[in-house]
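Accompanying notes for the structure given below.
Removed from the display is one protein chain of the complex; every other protein chain stays in position.
What follows is subunit A.
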């Protein structure tokens, strides 16, 4: 048994850069997953059957197959049909699409949970069906969905590690670069795990504050 964590210090800049990319990817993919999740949920519930059926199928496929497989499909498939996208964006979009399906599932449930009395009240005040949804139903549903969507974002943070497989620079790939020079896998992967854990705790903390704030609004 021989561990030498002192070597990790000389690579601290590389690891911190990797961590910043990980956070950046989490924010980008997280935003895509939330916005697209809302779009998918509202289309499946309010849209015509022609639009909603394929959406339901897509949710099912995204939730029933591994993220890595979906990333590979996007990675190899896009270039096959002639779309040349940098690996970084392929990864961000793949991750965003995957979690959009999970978020859509949550938004669907919270949209259905909004009291039907809200629709009746707004309609009797003269708001159209669409306006009622936009100004009253969807904002309330987004608020109720927040804790679970936040949880998904924390899971998404951890899944950004999978992007290293596509050669996208983030924490794991930078750790691997350091390992290829030092041959110290345990020290670097352990440090990477520690950094993920700190970000994870920070996100949980922010989520609990946001949860308290939304309780006040309601």
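Please note the rule applied: a contact is a pair of C-beta atoms (placed from the backbone, for glycine too) under 8 Å apart; a residue touches a chain by one contact, two chains touch by 3 or more; residues count from 1.
Basically, contacts and distances are computed from a predicted model.
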Out of "FecR family protein", "RNA polymerase sigma factor (Sigma-70 family)", "NADH/ubiquinone/plastoquinone" or "Nickel transporter", flag the one the UniProt entry gives for the chain missing from this complex.
"Nickel transporter"
For the chain left out of this view, which of A:16, A:83, A:121 or A:201 touches it?
A:201
Which listed residue (A:54, A:77, A:167 or A:211) would be found touching the missing chain in the intact complex?
A:77
Touching residue (missing chain; options A:19, A:162 or A:178):
A:162
Subunit A residues touching the omitted chain (full complex)
1-3, 61, 64-69, 72-73, 76-77, 80, 158-162, 164-165, 172, 179, 184-187, 189-190, 192-193, 196-197, 200-201
